[in-house]
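Sharing a structure below in structure tokens format, with a few things to ask.
Some chains have been omitted; the remaining ones sit where they do in the full complex.
Labels run A and B following the written order; every chain starts at residue 1.
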């Protein structure tokens, strides 16, 4: 039998004790009860949970919205440095079980670029994760391009994670059902829409012309964009885009993970639109449990080669692990 | 060789001469140039175009936003009655080539329900189409339920078509790119998000508990919802929904069309999530050309039985044609 491939998961969250008090409002709700305890544990409990499900390595990242809503740049920079240092400690304690994505103080894009560099070159981080809008702005805004420029220079990916959507959109689209179905704002739909919109806007911004080796990761099977590629691409050609401009940019610069989305039909759609080389296993722990994720992959009737790519091979190449 | 199946297309638009002047602002842009001329032609030119592409029947509907943004209820009712009467004339002139979805004056929900009944029972219409938010409100709002109640009583489907999104969402999500990429608000993304949101809200509203035989059509391969079914369903169970509550409601009450979305991977995803019985061929003429649609189906390597269902069999059952 083919050797069991290593399993690396990329969208696995924890909360930093000093950052947590700065996350308020609706976002704080995410980490309640049992999940809250799991978010705080980056030691034996987490590792035991990984072992039970057959996960070898978690690439750790902070929970949403991280520091993306903190307007005070100096505070954000200080929080990021401290949190990244502490996360580096966590990784150093279990270097064979953990790796890390950096927290970035997007309130000061140049400082964020510097912190990305420090995290990658000094702390050995594998890239960075940002969580939803940064100070209410999409990341394709020119003010944030220094971050992308540095990511390209360092050849590390940026993971675009969702956060609770912009209040105007909540008010317009979700308000009436938000109390009964709080996840409507989150994993059920609001996360998806805003993060997919972020992905589209990155392409429209032309940033990939400026940074042609830029690498973006989207969770949740690409927030659905693989399904829409044909239609988005077609509609943009009506606006004068080249016949496969959007499709090519997306397929060249984006990788997607399976976080919180263990669907065979959706995975198949991603394999056809992006290819198995662009799909990376992830769980979204502790918001989603580990075991259903690895059980899904275990049962998935894919070739052993593609399964090994998805479970860790692609991550090793993309994150140079 | 199996006989060529009949081809029925369900999301095929025209503009009514008396309604058109009441559609202003960004929506008017949709019908410019060559497309504008095609929208006005419900006679020989349109039929010649259908013949050239092998389309037997168009189920005609007005273009977006139709009268859904008209706040003056009396005006809306008058426009709808006149437009539906004129559309009935169009169908009567070519009863073997055209059928119709009614225009509904949603500004007065009870009148809209009555007009739906008149259109179905007197004019022989096959259901109705609504275009985006009605007076800025999603259709799941209780005030609109009389329309759904009547649709169930008449056993006809309601087609939920997109329109240019709510201004607050344009302002938050799309504004910076709307000039260079006007379709970002429309077929490329804005249409999709708002209409998919409408679909989700219908389920969340509980309307299918009240009207358990209600039938909804979504265009554009279900606005992507088939791809997301696993994730939406999973996230809502965290909010206390039953383990397949969302999935079951969606799969029981929704049909999807291929309008403007000729993608094999997306079609495959829909076939797996909904089954071939729930997918109906459509083009979105004249915004999309007929020939690529029928050519796509012609080449699609599906069984002749499923292809016949998608091309017309499902429409005949759903629309009782």
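Operating definition for what follows: a contact is a pair of C-beta atoms (placed from the backbone, for glycine too) under 8 Å apart; a residue touches a chain by one contact, two chains touch by 3 or more.
Only a predicted model underlies this, so the values are computations on that prediction, with no experimental measurement involved.
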Assembly copy number, counted for this structure file with 2 shown: 4
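One rule holds for everything that comes next: only the chains that are shown with their structure count from here on.
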Centre-of-Cα separation between chain B and chain A, whole angstrom: 34
Contact set on chain B toward chain A in their complex: 166, 168-169, 171-174, 176-177, 180-184, 186-189, 192-194, 197, 200-201, 204-205, 220-221, 224, 226-232, 234-236, 238-239, 241, 260-266, 268-269, 272-273, 288
